[in-house]
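Submitted below is the structure of interest, expressed as structure tokens.
Shown here: the complex without one of its protein chains, the others still in place.
== subunit A ==
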């Protein structure tokens, strides 16, 4: 079973990532709802890294590695973008306000934070690693 992939920074690869996570988790008997939530959380982080951090530059790559330990699913997503996500700047969105002003973005990390048990971003030099953890079952 594949537990690592490398993708170029194109939003067309989001489907590739979702299929990768889905096929890895297929052996664990998750409910449709939980499987969809985990796939969604990964998709949101990867979309942010492709679109915002790497500006859809297809010469740049993301490395993804998944693992399961003691019923905890973990995924590591690594890239070398110059801009790294700052979790300390995260603000809960005001959806009524988003609707009022017609705002398109800004709710992806809310989904990630609400779905996953733990979300970590670390940067060493220009190397960024995002780790997402979710207890399953």
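One rule holds for everything that comes next: contacts are C-beta pairs under 8 Å (C-beta built on N, C-alpha and C of every residue); 3 or more make two chains touch, one makes a residue touch a chain; residues count from 1.
Operating definition for what follows: contacts and distances are computed from a predicted model.
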item: Name of the absent chain as recorded in UniProt (options "C-type cytochrome", "Anti-sigma factor antagonist", "Acetolactate synthase small subunit" or "Branched chain amino acid ABC transporter permease"); value: "Anti-sigma factor antagonist"
item: Selected from A:8, A:36 or A:123 as touching the chain missing from the view; value: A:36
item: Selected from A:6, A:103 or A:135 as touching the chain missing from the view; value: A:103
item: Touching residues on subunit A - with respect to the absent chain; value: 11-12, 14-15, 18, 32-33, 36-37, 39-40, 43-44, 47, 50-51, 95-96, 98-108, 110-111, 114-115
